[in-house]
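Handing you this structure, nothing more for now.
Only one protein chain is missing; all other protein chains are in place.
Order as written gives the chain letters A and B; numbering starts at 1 within each chain.
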Amino acid sequence: MRRLSLPSLPLTPKLVAFAVLAFFLIWWVPFSHVLPEGFPLRFGTYRTFQVSEIAMWAIVALGLNILTGYNGQISLGHSAFVAVGGYTAAILMVDYGWPFWSTIILGGVIAGSLGFLIGVPALRLTGPYLAIATLGLALATPQILKKYDGLTHGTQGINVRPEVPEPPAFIEDWFGIHLSNDEWIYFLALFIALVMLILAINIVRSRIGRAFVAIRDSEIAAQAMGISVPRYKTMAFAISAFYAGIAGGTYAQVVGYVSPESFNFLLSINFLTTIVVGGLASILGSILGATGLILVPELSDLVSFIPGASLPAELSWAFYGGALILVMIFAPYGLAGLVHRLTRWVSTRPRAELRNVVAGVGLGVAAVVLADQLIGGFVGQTVGWIAFLLIATFLWGPALTRMGARGYGRLLEARRGPPASPGQTGAGPDDRPSEEHPDAGKR
Amino acid sequence: MDEFWQQVMTGLATGSVYGLLALAIVLIYRSTSVLNFAQGEMAMFTTFIAWSILQWGEYWVMFPLVLLIAAGLGAFIERVIIRPVEGAPVLNIIIVTLGMFAILNNVATWRWGGIPKGFTAPPEIQVTGVKFFGEGALDIGPTVVSYHDLTILVFAVAIMAALYVFFQYTPLGLAMRATAQNSTASRLMGIRVGRMLTMGWALSAAVGAVAGLLIAPLILLQPPMMMGVLLYAFAAAVLGGLDSPVGAIVGGLIIGVSENLVGTYTPKEWLGPDMKLTVTLLIIVVVLLIRPTGIFGRRALRRV
Partner (left out) sequence: MLQLRDVVAAYGPIVALHGVSLEVPEGKIVTVLGANGAGKSTALRAISGLLRPKEGSIEFEGQRIDHLSPEEIVSLGMSHIPEGRQLFSEMTVLENLRLGAYSRFTGLATSIREYRRRKQDFEAALKQVFEYFPILAERQKQIAGTLSGGEQQMLAMGRGLMGNPRLLLLDEPSMGLAPIVTREIFEIIHAINRTQGVTILLVEQNAKLALEIAHYGYVLETGRIALADTSENLRKSEAVQRSYLGY
């Protein structure tokens, strides 16, 4: 028997991370609910739904980032485009019985066309004026949806759920898996998001993407280089609206219900926050931002880890606001910016130090969590934190002290000023001819 | 015809409130290019504080006190929250104001939420036999105008006039205008730019506070009360031109009046009062297309 020689896969960190992510998204998120409850990091059906939401909003974020991050046009009106997509899909499915996939696509197309139409007058407006004008669009949308109820079913909205198909037959036929409705919806959202992600990466790296950025950085220079500014600006609007429309159509599937108030101006403002906090002009930023949008409200639970602290539930909104402010102060380039800083820092550090950091974080967190679980209460938390500090000092101490000493040295130097060099006192043009000037002759 | 003038007059009154809040927005925008999304919540917050003060104090004692507190709040926000992000891109600072929006709204709901409260209008004062403020209404020509609406109009005009004098004729006002135009040159003149910015925010917060105090009697005092007003105020500021204080007030008046007229005089079937916000916004967009920087706004000259 001949031995099969398999190509050896390099086990780079990147490959490992990718494999973990794929496993996470394809199996863990939708199916870990089969594991017994209490299993660490188990994803119940609600969590699966949340990830579907993240996928949905990531689509909008990608589109909006193309318009605002890469092209520099601020739009506060994208909730309108999502509404167009959502309502198109809902109406076509419920009132006219169209198959779901076509309604999503058509929702995107119609939203995109609307985006193009809006993009034309938008050429006249800049900065805050454009922002407020588009905000007007977002404000008007619920009113319009309520008014023309012949088409939109008015205030009661459209219930899509009964029409949401069971996972289409081909899934069982081709793959032999039976999916529940929730699992199907998750995979649908994930698939659409993936497609839109690949599309976005391609747009951004293409000539179109470069034209967008050129226009953002200097319209006049871009024009001088032969880029048709009106063409690309309206294109950016159309593309971002298309994305929002696709997301809207997906929304109709995932949430199963559209109403005028689902798409109000607060949604638009959330979108803008998402891309700024996630990172402007960054694909990763759009995804991180969407993740943050859904998960940050959950973070207020983390406060329970601080001994003695508790956050009254009514103040979670204020907590969110505070978090926004802190992120803007400490991460002006958004979460994606933080990730870049981190990867850059990691790449410049010696292996041993990195090992220490990871071990410190891992052990420290484990200590805190274990103490909380095993001992519990105020005592448990305090013990946990003390353990954390001990571990941190032991593992990070030397490195931190080195950094601190360097920084302190620099500080001292700045205060004192550099040592005076001889021959500088009284030096001046009126004292000596040019040849003896200390710096003369140096080029 | 009476109906028409009635709508116009009430429109002018609510429009003045939009205009005052818009003025607060413009004051900050002029010096920092930042759209303060928290302006409405700041006004709402100070109005609640005013309500608390009114539990043990007189109206005209409360009024200047609230203005001072508002100024303090504005100064605090600039110094502590905005200062750390000063050099950052404008969008970042706007997100910070959104964060403040969330904080102020939430804290107000937590502290004073629940049942909406009533808020008194400025009580009557007599000056040489002429009645100012207070209850009741006045006959002016074909319409009847409530004293409170008149009050609002008078306040808006008075504040505008006072600010005009301040900015044009006092050294401090001159310095603040200079800071808004060119902060580098201002520093070279010896102007403490940081202090000017803090004062700008303080002033803006005080103007917003007045807007809150004036509108509270008309709508119930509750945490979401300023959200609608804020949106109208942004529209008014943009309509009038974001760097023009006069434009802010004029924009507000236009919006106030047209909102009422659209609500009353358009066919109910396909427009009518349900759509008055939409139509108003449409008008603004049309104006912006004709004058992209607002009615009184100045075209920014760009050096290539």
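As a convention for this text, contacts are C-beta pairs under 8 Å (C-beta built on N, C-alpha and C of every residue); 3 or more make two chains touch, one makes a residue touch a chain.
Not measured: the values here are computed from a predicted model.
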Touch criterion as defined above, residue of B:8, B:66 or B:191 at the omitted chain: B:191
Which of B:82, B:107, B:150 or B:175 contacts the chain that the document leaves out: B:175
Residues from chain B at the interface with the omitted partner, ascending: 171, 174-175, 177-178, 181-182, 184-193, 298
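By our rule, only the chains that are shown with their structure count from here on.
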List of chain A residues in touch with chain B within their complex: 68, 74, 121, 124-126, 128-129, 131-133, 135-137, 139-140, 143-144, 146-147, 220, 265, 269, 272-273, 276-277, 280, 312, 314-318, 320-325, 328-329, 332
Interfacial residue positions of chain B with respect to chain A in the complex: 29, 33, 35, 37, 81, 84-85, 88-89, 91-96, 98-103, 105-107, 109-110, 231, 234-235, 237-238, 242, 270, 274-275, 277-278, 281-282, 284-285, 288-289, 292-294, 302, 304
